[in-house]
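For this view, one protein chain was removed and the others were kept in their places.
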C-alpha cells in the first residue's frame, strides 16, 4: 500500500495525540518489548477486573505505525472480555488500523503492540491464573506473529 | 617442468637411498621444522669445527623432492666453509637439484631443507656466536624463502 | 557416460568448469570433492543476480532493496530447515563454515558447561576442526580430551566410548558423521543413543555427510550439527550451525556486534531473539542467498540418487584400484558403509609426488594429511592420496584416473 494510504489523517492523529498514553500504578499486567531491528519500544499496562479489561495504558517510542497501532489497540480492548482479548488476531489489528499489504519490515511496526499484549497475557495466564495451557498457546501465537 | 623431468633417476635414488640420513649425538646445531600445509617433516643436525661443517645428517618424512633435496643439501655443505654455507641461496639449491620452474606448491618441498638449515644457522649465530647481525640477516632470508 | 541413476550428461552441462582444460589440453577430472565441490551455474547466477539486482544490507532497513535481500536471505534459512529436517528456523545459524560452527559451540556452550576434570570425547578420525577447538577448550578449563580409536577397518571402537561414558564425567561427545579420509559412515544413531542414556551432549560434524547422504535431524537426535555450503555445491564462506533451541537459549553469545542485540546501553545489553543472537555483524548475504540455489539443485536430483550414484562410482573405483599392484587402500571396502572418499598410497610414491604426476593428466586429487593428523599417526603414515566423487563424476573419469596411476608407477619405476 502507498504511504498516502498508510499515513491517513487518523493514523497521524493517533500518532500525535495518542489515546490511553501513560502508566497504571500497580497494574495486573505490565509488559515491555522492543523491536531489535528498528529500536521501537513499547510498554503496556493492563488491569483486569471480573474477567474484563478494566484499564489499559501504553508508553513507547517509535514510528507512526507502531504508536498509532498501540493506541488504537488500547481502545479496542478497553472494557472487552478477557476471552475476546486473548483471541485477537493479526488480522483484527490490521483491520482495526485499516492497514493491509504492509511490507515485511513495516508489518512488524503494526504488530509490535499485539506482540507486547500477548506476551503480557502469557505472564498473566501462567503466573497469576496458572493456566499453562492457554499460556503456552498464546506464547506460541506471540512468537509466530513475525 | 614435467614430472618426467622432476622424477629423474637421481632424485628417486636420493629419495630411496638418502645419503647422510640419521642423527648426530650432541650436535652443534639441531633444527627441526615441518611444512604446515603438507605435513612434511625435517630435522637437520650439524657439527661445526674450525669454521667448517664437520658433519651433517638429516632425518625426515616427506615427498621425493623434499627428501632428495635434504639429502643432496647435506652432501653439498659437508666440509664446506661456514661462510659459504651461510650464503647459500634458493637458486643454489634448485641448481643442485636440477629442478627449476616448480609450481608454488612444490617449490616449498624443494626449499624446506634450506629453510631448516638457515633456521639452524640462525640459532647457532645468535646463541653460540652472539653474532646478532648475521643471525638477523639469515633469519630474514629463511622467512623470505617461501 | 552415466550410471543408471541420474542423467549425468545433463548435470555436467550445469557445471561450466568441467569443460575447462588444465595443463594446456587435458580435460579436467575433478576428484577433490571432499575438499570443496564445483558449483552449478544456478548457484553462480544466484550470487551474480543478487549483486546485479538487489544488493543491500539486510534486516534493518525499510527500502525495497533491503526488503528483497532480507527475504532472500531468510528464505535460505527456511530451505535448510526442510533439508535437514530441523524443528524451527530459530535453530539455524549461519556461520562461515563447519570450523566456525564448532568453535562457536566451544566458546558459547563449552566455556559455560565444561569444567575442571570434565571430559570431552572426540575420535581418532576427526578433522582438525573437530579436535583443535576441544584442545583449546579443555586446556583452558583444565578438562580432559579423550579419543575413541579406529580399528583396521576404519570403524570406531565403540567400546572405548562406553569406557569414557562410564566415568560419568563426559560432557560432550563430538564426532563426524562421515570421515573425510576413510569415508567411513559413522554409526551415529548408535553413538547418540548411548550418549543420551548417560545424559551426554553430542555434536555431529556433518561436513562430509550432508552433501552426500540424506540427513534427518529428528531421527539423528543429536544436540549440535555443523556443515559447510562449499562442500555441497554452494559458495565458499557459508556454513550452518544447527543446535537445539533450548541449548541456544541458554548459551552466551559468541561474537558481539550489530544484529545480535536487542538493546545496547552503555553498561548493559540484551540479546536479540534466535537465531540472530548468534549472527553478529553483516552476514555473508550474497553467499547465503547462493546457498539456497545449491539446496534446490540437490533436492531436484534427490539425495537418494546422489548417494546411489556415488556408491556406484565408489564400487567401480575400488574394484579398479584394488587391481593395481602395490596399492594400499584405507578403510572399509563395503560401499554401503562408506562414502565416495578413497584414501590410498601407491608403493613408496609420496602422495604429493603422486598428485603432481596425475595432475599432469588433468586429474585433481588431494594429497597430504587432509587436516587429520591424528588419524595419520594412527594409520602410521605421514600422508595419503585421496580421490573423492560427486554427482558430476563419471566412470570414464575414473578410468582416466586409474590410467594415470599406472603412469605414476612407471615414472617411479615400480
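When the chains are written out, they are named A, B and C in that same order, and each has its own residue count from 1.
By definition in this document, contacts are C-beta pairs under 8 Å (C-beta built on N, C-alpha and C of every residue); 3 or more make two chains touch, one makes a residue touch a chain.
Quick caveat, the model's predicted, so the values are computed rather than measured.
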item	value
Hidden-chain contact residue, picked from the options C:72, C:114 or C:131	C:131
Listed residues C:90, C:118, C:155 or C:359, member touching the removed chain	C:359
Absent-chain contact - pick from C:27, C:44, C:303 or C:333	C:44
Touch residues of chain B, complete complex, unshown partner	34, 36-39, 103-106
Residues in chain C touching the chain absent from view	16-17, 20, 22-23, 28, 30, 32, 35-36, 38-39, 43-44, 47-48, 51-57, 60-66, 96-100, 102-103, 106-107, 127-129, 131-133, 135-136, 145, 147, 228, 230, 235-238, 252-261, 263-269, 280-287, 352, 355-356, 359, 363-368, 371, 373-374, 377
Chain not shown, touching residues in chain A	2-4, 6-7, 12, 16, 37-41, 61-65, 106, 109
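Everything below uses one rule, namely that only the chains that are shown with their structure count from here on.
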item	value
Farthest-lying chain, centroid of Cα atoms versus that of chain C	A
Contact pairs, highest-scoring chain pair	B-C
Centroid distance [mean C-alpha coordinates] between chain B and chain A, Å	75
Approximate Å spacing (C-alpha centroids) for the pair chain A, chain C	45
